[in-house]
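With one protein chain removed, the remaining protein chains of the complex are shown where they sit.
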Amino acid sequence: MPDVNLTIDGHKIAVPAGTLVVEAAKTIGIEIPVFCYHHKLDPVGACRLCLVEMTPGPPRPQTACTTPVAEGMVVKTQTAMAVQARADILEFELANHPLDCPVCDKGGECPLQDFTFRHGYPTSRIDGPRLHFKKPIPLSDKIALDRERCVLCYRCTRYYDEIAWEQELTTDERGVQSFITSQFEQPLKSIFSGNIIDLCPVGALTSRVWRFESRPWDMTHTASVCSKCAVGCSVTLWQRRGQLVRVTSHENDDIDEGWICDRGRFDYTDVNDPSRLRTPTIKGARATWADAINAVAGGIKGKGAKLGVSLPQDITNEEAFLFRKLLDGPLKGAKVKMHGRTAIPGPANGSRAQGALPESLMRIREIDDARVIVVVASDLEHDVPIVDLRVKKAISKRGAKLIVVYPDSVDLDRHPGTVHIRNAPGSAAAEVRKLASHELLRDPGGPVAILFGDGYGGEDIDDLASACGDLARKVGGKEMALYRATNERGALAAGVAGWDKLDGVEALFSWGPPPTAGIPKSAKFSASWDHLPRAGHEAAVVLPATTFAERQGSYTNLEGTVQFLRPPIPVPAPLKEGWEVLCELAAALGLHLDYAGVVPIQREMALQTPDLEPAPPPVLVGPAHP
Amino acid sequence: MNSPRTKSVPRESAGTPLNTALSAHVLDEIKELPAKYPQPRSAVMPALDLAQEELGHLTPEAMTEVAEALQLDPGYVEGVATFYSLFHLEPVGRHRFYVCTNLSCMLRGANEIVDHVKRSIGVERADQVSADGLFSFEEVECLGACEFAPMMRLDHRFHYDLTAERIDALIAQRRSSLPPLTPALSPEGEREIAKPKRETAKPKGEREAATPKKVTAERPRAPRKKKAADG
Partner (left out) sequence: MAELRGSHGDQPNHILTRWFGTPDLHKLEVYSSKAGGYTALRKALVDMAPADITNEVKTSGLRGRGGAGFATGVKWGFINRDAPGPKYVVINADESEPGTSKDRYILENSPHLLVEGILIAAYAVGANQAWVYIRGEYDEPYRMLHEAIEEARAKGYVGPKPLGKDYPLDIRLYRGHGAYICGEETALLESLEGKRAQPRSRPPFPAVKGAWGRPTLLNNVETLCTVPWIVNNGGAAYAKLGTEKSPGTRLMSVSGNVRNPGVYEVELGQTFRHVIMELAGGPPEGRRVKVFWPGGSSAPVLPESMLDTHTDMEALAAARSMGGSGGVIVMDDSHCVVRAAHRLLKFYAHESCGKCTPCRIGQDWAVRTYERILAGEGSQVELDILQRVSDGLQNGRCLCGLGDSGGWVIDSTLRHFRDEYEDHALRHECNVGKVMASA
């Protein structure tokens, strides 16, 4: 469709048809303040803050957030009527709003503050007692609610209902007595709850983890990648005085669309744990790096299959690349086990692992265009939460149909149109093969998305992968393999995503946390690169590790996009980067690896695995404003 | 403001039949509701109505059971229940005087009627129930019978041209446990239902709201299923 021409405050612009007036104004830097409007939620025109004059239109102000542009429209945001309407609405919003700015965490990144300065009256005509609520109310152990600050924009409850398909957060009562509450004041349970903190335009919903930690202007931040699962959401990491103080979304429309799950948002406090390991130790005694690395080398050298190597779910591509060299060289024959893996094999292209998966796996953003989505052998909400949200969006906002093949109930069942085939565990492939003749897939009317997991080990994964591939070809679909570990695909591509049992090994080298089953009893020697003290360290050689907030490197997410970590915190001395440690270890093992930094490693990797496509840098969006 | 009704709901206990707040037949009726509407969520209002009819008011347990029966989150049901004035989340006694005090009734003495009701049943506020558990009152907005002002709604019927004497008679009748009056014996001015209670098969879910519930003053409501822990 052709662009639409309109005039805003005298400026003639052309924007795509369907653009809302409030967004059109943004394109030329005109701020029309909004509370209830959020670009990822359906507009409601509730707060009335965005009233502007529009012609053609009635002789009354109209809400810019609900009105799409029309050819020849004339919008005026600075007439007396519009200016006064805006100021009046702000005055109303402030009528019951407590004077909490000095103690409110939102201060400094607060739209209410900013809009009041820019659009409100310098004084208020309100006097008299304000409405009071008990505050703060813990909505969960992570989120606090302050009902007095709440401006009832309903972003939080609308987000819950529209995006997460849940209603454990609700509005009670009516009129001025309305308040936000969790259902029957039970703690919020949803893994999607934390996004309401970012959504809230005032300090009503705040992070209890970050409470009173810092003012926004005292922090610096970087745009990085979440390290908790294979989706690889873009996150903003905020640091203050060398501590990671909070995690927010960094809106990447290709992957997360501005949402992150609570694992990514809140599971970072280990970075600041005072018991972080600071120096290498050998059997509990402080040692130099050189001594410690030599001790590690001595303990793992020449063990062949009697060496066990445990790799973390968030091993970087660069570390994996170096491990491959070690495993092809001095550590040849070692058993390797990676945390958190699914049973899904790696894609065939450029990978050392065996696999039957085709070259063209789906990108997350392609879920948007699917007409039918098939989810097999996975509980998306649990495994890849943000992909779950994307699927929900496709169904409720874009009219896609959904078929679920899974033994138990999943949250996608909440949609009345969901077709849920409850298969007996182990029979997922058979059910998938039947789907080609399902009425929804006979004429899907567009692309079909087939998302499959490994059924937590309960399915024959090769059979299932093959069945999904067949179905994709028959119905015009694309598949997405639902890897779980953060860098499962990167590790698979490097050939280090091991699946071996570690019982019976005589030496164990844990890169990251120890195996979930614990250090094997047979291991007489144990070495770790870890960031927190654990049981067993007193008998081992321990090298202090960086966390995702300090390390450089990249992850490959489940769709194959390579994304670069951008740590906000420099590696604190005397810690070393992981790749550096591996190079020194290699040297001690007699393998010469000489890299000046992480970039040369990446260059070499790119030459060897040409299909790994680096991601374009995510679009920068301001941290707090809509 | 802060809802005092929000005590925590032990969800784990809401499953077994003997421990449900709502009786099995009401829950069954609720489960059949969603199919009657173009979209299932529409069933939440009639479902809450059924629950309130059985229990007198809506408890968190009842609302949670309604939610489960409709496959909705309890928070959703809570949000709907707290929005509408006819849903009561506190005990309301057996007979609630909904006295209109909006303009037309106010101009014809509704405030004095309210004062009289309060005195006669012995409460001060709308969130209180009389000591014998029988009565409560509420000042309500226009009930759509302004030509009969001052008027009120009591036990699913409208009562018109109220006076202190009429209020006294209504209270006395309920206190003395007399059965409800049949049409032939209605005192002047009390609007009776013109028909006896009908036997027509009604579609499930659409309640006969006008006939008073089978409960009369002396016959107690079906007792709540006693929980094992009840002392």
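As written, the chain order gives the labels A and B, with residue 1 at the start of each chain.
Simple rule for what comes next: a contact is a pair of C-beta atoms (placed from the backbone, for glycine too) under 8 Å apart; a residue touches a chain by one contact, two chains touch by 3 or more.
Remember, it's a predicted structure, so these values are computed and weren't measured experimentally.
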* Could you tell me which of A:Ala14, A:Leu41 or A:Ala95 touches the chain that is not displayed? => A:Ala95
* Candidates A:Gly128, A:Pro274 or A:Gly457 - the one touching the absent chain -> A:Gly128
* With respect to the chain omitted from the figure, which of A:Cys47, A:Ala287 or A:Leu327 is a touching residue? -> A:Cys47
* Touch with the omitted chain, as defined above, among A:Pro56, A:Pro102, A:Gly175 or A:Gly457 -> A:Gly175
* Tell me where the left-out chain touches chain A, residue by residue. => 43-49, 51, 58, 60-63, 66, 85, 88-89, 92-93, 95-96, 125-128, 131, 151-152, 154, 171, 173-178
* Structure fact -> In the full complex, chain B touches the hidden chain through residues 37-39, 41-46, 48-49, 79-80, 83-87, 98, 101-104, 106-109, 111-112, 140-150, 153, 156-158, 163, 191, 193-194, 198, 200, 202, 206-211
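In this text, only the chains that are shown with their structure count from here on.
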* To do: Between chain A and chain B, tell me the centre distance in angstrom, where each centre is the average of that chain's C-alpha atoms.
  => 48
* Structure fact -> The chain B residues in contact with chain A across the complex are 1-3, 6-9, 39-40, 60, 63-64, 71-76, 78-79, 82-83
* Structure fact -> As the complex stands, chain A meets chain B at residues 131-134, 157, 166-174, 177, 179, 181-186, 414, 416
